[in-house]
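This view holds just a subset of the chains, kept in their places.
The letters A, B and C name the chains in turn, as written, and every chain counts its residues from 1.
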Amino acid sequence: MGKTILPDARVMPRFAGLCTFCRYPRLEDVAPEQSPVDWAIYGVPFDGGVTYRPGARFGPRAIREASQYVKRYHVEHGVDVCDTLSIADAGDAPISPYSIPETIEAHRNFAREIGNAQSTRLLAVGGDHSIAYTNIQVAWERFGSPKKGLALIHFDSHLDTVDSVWGEKHGHASVFRRAIEDGIVTPDRMLSIGVKGPLNSGDDLKFAAANGVRVLSPDEFRREGVKAAADFLRREGGEPVYLTFDIDVVDPAFAPGTGTPSIGGFTSGEVLAALRLFKGANLVGADVVEVLPDRDVAGITSLLAAHVIFEILALDAARR
Amino acid sequence: MGKTILPDARVMPRFAGLCTFCRYPRLEDVAPEQSPVDWAIYGVPFDGGVTYRPGARFGPRAIREASQYVKRYHVEHGVDVCDTLSIADAGDAPISPYSIPETIEAHRNFAREIGNAQSTRLLAVGGDHSIAYTNIQVAWERFGSPKKGLALIHFDSHLDTVDSVWGEKHGHASVFRRAIEDGIVTPDRMLSIGVKGPLNSGDDLKFAAANGVRVLSPDEFRREGVKAAADFLRREGGEPVYLTFDIDVVDPAFAPGTGTPSIGGFTSGEVLAALRLFKGANLVGADVVEVLPDRDVAGITSLLAAHVIFEILALDAARR
Amino acid sequence: MGKTILPDARVMPRFAGLCTFCRYPRLEDVAPEQSPVDWAIYGVPFDGGVTYRPGARFGPRAIREASQYVKRYHVEHGVDVCDTLSIADAGDAPISPYSIPETIEAHRNFAREIGNAQSTRLLAVGGDHSIAYTNIQVAWERFGSPKKGLALIHFDSHLDTVDSVWGEKHGHASVFRRAIEDGIVTPDRMLSIGVKGPLNSGDDLKFAAANGVRVLSPDEFRREGVKAAADFLRREGGEPVYLTFDIDVVDPAFAPGTGTPSIGGFTSGEVLAALRLFKGANLVGADVVEVLPDRDVAGITSLLAAHVIFEILALDAARR
């Protein structure tokens, strides 16, 4: 079992020092002694996939900064994440700001090289949701089976299964359409939580229904979420699961800093509680995306994103 | 059945082009072919009726901008609003910034001329709440009966039934006192949702009680709202109903951009759900008021207001 | 029974005049005629006790400004606070910005002199939470018993029972550890509401458990809060109770302006309702702390704090 060494807050207060995610060490600093880490967190500062407001390229920087105040002991799970897991910050993926295909390739090459391909799980921090595709793909390569896609826990206000926008098939609205088509996600093992309207068309929900994706609006999740999560865990058992978290699933009051805010979302408390329901899932990869710092206020969106990262890590720590 | 033609987002993304409410066409552009529209939305950039913080005159401009991201299909009602209704932006009413009486007159003359007096319903966007009086009056002229006032669904943190403030009887705190006195609203058909304290006096609630106005605080609405809405709908049947929505009914976390924010209000999700309860009402007019952009953050108040407009239109679309 | 005379809003609107808390008179202006007042509110502009982000020294100024819109009649309790209680603003305590011990001494000397030591209750407005120690101490001196500490209602995201930070034993994270050790608070009469993780260590909750402090997380309070409050009231009867309110118990969406924001907190509506549960408690002192105006947006944190002050006063007014 790994261990993550944090700076001593007695000599280096939380407002001091270079900012890594949650003050975890840089991967290059720990690799020699602690390799392979259990989880590597890395940024993907790319927002070339958006359909409305750009700026999420500054997400990793802002979340690193806000995450300095994230502590290590998870009360509800009763686990010290840093005692349980070895975690490191792998820096940012190289990206190509003008090109989605080149970004996918550079990102994929980078992700494949992080840590140990048999055991290091990757948590990608966006950037817009288009960056999830590559991280899912690499998680699938590392932990999945060639014969089936990963199961997917999907927090989002939007389904992101539009075929294409402005001719682009890998933008942030199409990421799960592609992941399903390419077989790296299995649609009837996909649970979308927090999806809401208004939509461009009534047809938007038909792709999900036709493919067996389970979609729960915020109100549906409030009513059926506990059971839905239990069903998911029972079905998946120890199968590899990927978790993707679009910050816009939370109401704009809690997450103003995002590009396509959606009115009527979860509170932050609801979303943390929802994440905790998935204790037991075998998370093999994750992402937290769509934080847009220029629209944030008092850093609350970035701080929330930092805590979502912590909750994801705590899910895995609680399982071990 | 009407139809509303929106710009093609493939050539004119939602961040492009002149801003009309929800990208609906200008009334002057559609009138020749599509007259009369079912709903005309117009702004009333007047804040001369406030008792505390002014600035709501910039509400229509900010809401038009934020509304560019409002889509057309309502999931819960299962209706495409633009397929069902013909809707247009009628521009802004002329107002007289220094004079409430002159504003009322100019506003009324403008409103009476919009669309077709027998069939076009008016949705006024404030501006402060004082502007509701005139829109209610014109709705009553168009759809009401000389013998009785309209029924009223009233979302607000404040009752707005103060007799006068600083000698003024048509300020934003007096609008429903006047509407009741003048017979255009019937008090025992009025349902006030979200009213809360502290108040200037314990007498403030007596006018409501004495006149049969039903008042539900946020907590009362959480407990009794579903039934109260059903009772309202059963009682009113197809009778003409007006809906007035003061954005301060929502908590300042969700709507910081307003002039008299009231702590402890609804969440945005609660308020959207509350609106949806009134499916079936024969809405003959509506207003959304008290958005004050200079206090907004990241445009979340305006975005919420834009979605409230959409919910109101969807209520009517769902009924048809 | 006292009375509090407010400025006449007909000649002095709420946006006019020098700002005292809730427009209550200055203590020096009312003392001759109305002494002793029931409650004196005073600021403690000190933030030298923080472990992360400073700036709460500007809390009293910002809360005074925001409180101009607080009205006098409490709907749920059915009481006019100003008719029931005599209240005054006692100004700010002298503090020593560079020294916690000197601040404690200056603050204590100031607090001891406010109003009448037998009957005037003190409501201190921070500043950071470290300032609560002194106000508790003076409340205990005035209303407590030498043999036992006060009962404590504690709203906070953090327990604030760390022994010391950076060698300092009177910082904002240690205030209740000191109060318990010094016998001015009795731990098994202490109820901490809203505490949440992540924490630095699993040991953090052991001090509370070992000393009989009852700790309720937000979710626990949602389930058990009504009963917990009733138990508290039954146990304490008319015994002297102190109430301490750290604004960070509320989610950052509702209170962004604070130094150690904690994700997943109460809504403002929940926290007002929680306060109202303690109707009947014999409040002998209180504080509202940790408002940091430089991180606030649209003044919503200060406005919430001002309403918390009002709720505290209303609890006492309702009891009389």
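Basically, a contact is a pair of C-beta atoms (placed from the backbone, for glycine too) under 8 Å apart; a residue touches a chain by one contact, two chains touch by 3 or more.
All values reported here derive from a predicted model rather than from experimental measurement.
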| field | With 3 chains placed, the number the full structure-file assembly comprises | value | 6
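The criterion applied here is as follows: only the chains that are shown with their structure count from here on.
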| query | At the interface of subunit A with subunit C, does the proportion of residue numbers present on both copies reach over half, so same, or stay under half, so different? | reply | different
| So, what's the distance in Å between the C-alpha centres of subunit C and subunit A? | 38
| field | Shared-contact residues (touching 2 or more other chains) in subunit A | value | 251, 253-254, 267, 297
| query | Which bits of subunit B are touching subunit C when the two form their complex? | reply | 51-53, 166, 196-202, 204-205, 217-219, 251-254, 256-257, 260-261, 263-265, 267, 295-297
| query | Once bound in the complex, which stretches of subunit B touch subunit A? | reply | 9-10, 13-15, 69-76, 78, 80-81, 251, 253-254, 267-269, 272-273, 297-298, 300, 303-304, 307, 310, 314
